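Have a look at this one before I ask anything.
A single protein chain has been removed from this complex, and every other one stays in its place.
Labels run A and B following the written order; every chain starts at residue 1.
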Amino acid sequence: MPLLDPDRLFPAEPRARGLARALHAEVASLPLVCPHGHVDPQWFAADEPFADPVALFLLPDHYLLRMLVSQGVGLDALGVPRRGAAPGQGAGAGPEPRAVWRLLAAHWHLFLATPSRLWLEHVFETLFGIEAPLSPTTADEQFDRIAAAIATPAFRPRALYERFGIEVLATTDAALDGLAAHRAIAASGWGGRVIPTYRPDAVTDPEAPGFAAALDRLGALTGEDTGRWAGYLAAHRARRAHFRAHGATATDHGAPSAMTLDLPAAEAAALFDRIRRGAAGPGEAAAFRAQMLTEFARMSCEDGMVMQLHPGSLRNHSAAVFAGWGPDRGFDIPVAAEYTVALKPLLDAVGHHPRLTLIVFTLDEASLSRELAPLAGAYPCLRLGPAWWFHDSPAGMRRFRELTTETAGFFNTVGFNDDTRALPSIPARHDMARRVDCAFLAELVVAGRLPEAEAPRLARALAVDLARAAYRL
Amino acid sequence: MPLLDPDRLFPAEPRARGLARALHAEVASLPLVCPHGHVDPQWFAADEPFADPVALFLLPDHYLLRMLVSQGVGLDALGVPRRGAAPGQGAGAGPEPRAVWRLLAAHWHLFLATPSRLWLEHVFETLFGIEAPLSPTTADEQFDRIAAAIATPAFRPRALYERFGIEVLATTDAALDGLAAHRAIAASGWGGRVIPTYRPDAVTDPEAPGFAAALDRLGALTGEDTGRWAGYLAAHRARRAHFRAHGATATDHGAPSAMTLDLPAAEAAALFDRIRRGAAGPGEAAAFRAQMLTEFARMSCEDGMVMQLHPGSLRNHSAAVFAGWGPDRGFDIPVAAEYTVALKPLLDAVGHHPRLTLIVFTLDEASLSRELAPLAGAYPCLRLGPAWWFHDSPAGMRRFRELTTETAGFFNTVGFNDDTRALPSIPARHDMARRVDCAFLAELVVAGRLPEAEAPRLARALAVDLARAAYRL
Partner (left out) sequence: MPLLDPDRLFPAEPRARGLARALHAEVASLPLVCPHGHVDPQWFAADEPFADPVALFLLPDHYLLRMLVSQGVGLDALGVPRRGAAPGQGAGAGPEPRAVWRLLAAHWHLFLATPSRLWLEHVFETLFGIEAPLSPTTADEQFDRIAAAIATPAFRPRALYERFGIEVLATTDAALDGLAAHRAIAASGWGGRVIPTYRPDAVTDPEAPGFAAALDRLGALTGEDTGRWAGYLAAHRARRAHFRAHGATATDHGAPSAMTLDLPAAEAAALFDRIRRGAAGPGEAAAFRAQMLTEFARMSCEDGMVMQLHPGSLRNHSAAVFAGWGPDRGFDIPVAAEYTVALKPLLDAVGHHPRLTLIVFTLDEASLSRELAPLAGAYPCLRLGPAWWFHDSPAGMRRFRELTTETAGFFNTVGFNDDTRALPSIPARHDMARRVDCAFLAELVVAGRLPEAEAPRLARALAVDLARAAYRL
């Protein structure tokens, strides 16, 4: 018996189910447009086989790690390297991958009805032909089967990219990244389109570790004087041009909040000076981040790069986990978000500029119907990023549509982001989004809220067209 | 093929659909009770034909304007008059109505699955016999058909009022309004019941433009000394009496937040003095608005006027739109709302008064189950206003019922408000609300949560009885 229900995520009622099935059939094999994610571009540059099932599926997946930790499984037992240690080293010799895989199998019930399990079972069945649920009795056989498969050429990164029908894959890259991997991909003659995204958080957040040194490197890299405001801004412009030259169409900005500011130029310069001298007062780091969002929006008006804003996560919530194992271990926790007041300075500065596209994400679903749909349904620059992170799930995506469509429509949204570093799961993620959207459209039709003739066009828009257009791909 | 599905907004499952259909059949042709809206009373006083389809449907509808602007259509291209310009003048000659109509038609897909499209298609089909969707190919024909129809006597305001089966229509009128239109209607001998609502925001908000002059006019109008606290309150009492004499049963209060205060009389008087002298400190404008809400609640205990509170919108969010085209262009954006702490002073003052009815609205759905349903399910004065503004939509109304019924029941809600200045769409709006409520009741019955025998009575209550009772109509 297969792991996957062919009608999964479709409505129960027969007419709606039939409509959803038909809509899905039209979009299921469309190319995968991946405008935002965290796949390592070096994988495509080197095109080497993945190490083992644990290194491929478990260790990079903070969704899996966090759930196991929440039920008492330790990160050491999972083989997560201690901070500063190379993988496999850690505190003494790490566990064998097979032992970790058995641990995952023994806790597989924790993931019932979570997107993680749906994604992984999609991968297990479609990539490896597995039809039995992972369990202590199947763990070894499935480990072996996956290990054998990923050692073959068909499972190398470029082969997977092609097999999946990926049209374009954007990575996320630090402002100081030399983009060597992207250059190597281009130089290789391989036809895949893997493009960088400009993510300057480490050189815009005065509270980031090593901020001053990072600004020095930014200056060295660009030849600009990053000791002064004008030079600092010029350095960003130079890096953005460098990214664009390597195919980038977008920038991405993480921040504790969506706060923006539009200070007079002299005040902004003075603020920068205080921060650069380490003389900033309380709240000035936040003010600087806020000002920089508006500066980046202005640069986007100049150079046409699409701007993404991902606010609202309190990073590294557990001091113990951060001290022991570093960031990205599943301990980033959302906080309440505010957009209406926060975005006003930026929107007053450039909110009606015809060249600006600002895609905003949220982790606080209360903000969707209250603030984000009303804002995106009014400002020409604004678009709503899809259901993000914890909400990248069947119910989360459904709530996103229910809470935004009536106010912002479909065309102020931007399709799907897989937002993942798990290359093998990319088709599973897109398929989940396409199914949820087709189900939503089908139910609208059955409820007389959408003409049936319009549904196929919308299904294609949500699957590929909106992403291509919004990200200028 | 008609635009409207006869089973629109009903549940998909057959038994629930059948129940919803039967319930709707019982309420579909009940009179329309319209206790809160923004139709211009002068239309009924003059009873002249509407100018053209664009002036009738598009220009007064901020839902339509905002969505078009959000996708890059400019307000000038839509013929929205520039601030200070008379309609049709603007920055040079405005566009022809037909050209604007074509623009709407070319962007009609933006409104798929929005209430705007459902309302307008209801109007197009039921008033004008249109059965093809608006599109570039049908735009001209439909423009002509509508233009021809509205030139006929059957489409004048009084005729529409009668054809729609409106039982009473409340308008919203500034405190300083002379109510000439209402007097003219009464003097005309026409039988329609068009009543004013006392909306004193401009003379209670010290931050409103022209506040001091407005208070002077309030004094002149009433013969009270609005330079002093006692006279200012007396002036409000006089204006309320004036409104009641013209049929008003309710007042309405917009405010940035639901904050109330109940200062000792001497402190309130001193606060008024500082505000009147322009000597108020930071936060005192908010304090004054908060105090006035409690004063108005006290006046309602005296005179029996039903009090409505509409908080939580940040008005004129876009400085550019406000500077260019003025208010009410779709750029009012909600912010997070708080009621539990905010309303306590007012409720401690008069919350158990047997004569007070305070109807509270929200734009922040998170407050519904958290605060408003618990408050309305306890205080005898409180009632929940229906899903408001961006939530006046199928999914918004559904969430309203789901988030409030279990805690506040049905009888602490007040039925439907169409809240519109779009006279022709009033039946469409009531029909949407009636369908959503009938669907909700039908699903409760199917889930064994409501006895089937009780559903028809509830459907009538939600359609007309609760509104009549709550607004004392």
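A few points about this structure:
Assume a residue touches a chain if its C-beta (ideal position, glycine included) is under 8 Å from a C-beta of that chain, and two chains touch if they have at least 3 such contacts.
Here the structure is a predicted model, which is why all the values come from computation and not from measurement.
Note on the undisplayed chain: of the listed residues B:48, B:267, B:302 or B:348, the one touching it is B:348. When the full complex is taken into account, the listed residue touching the unshown chain is A:110, out of A:28, A:110, A:301 or A:341. Residues of chain A in touch with the missing chain: 4-5, 7-10, 12-13, 66-67, 69-72, 109-115, 118, 133, 314, 317-321, 330-331, 333-336, 363-366, 390-391, 393-396. Interface residues of chain B facing the missing partner chain: 11, 13, 15-16, 336, 338, 340-341, 344, 347-348, 351-352, 354, 366, 369-371, 373-380, 382, 402-403, 405-412, 443-444, 446-451, 454, 457-458.
Basically, only the chains that are shown with their structure count from here on.
Averaging C-alpha coordinates per chain places the centre of chain A 40 Å away from that of chain B.
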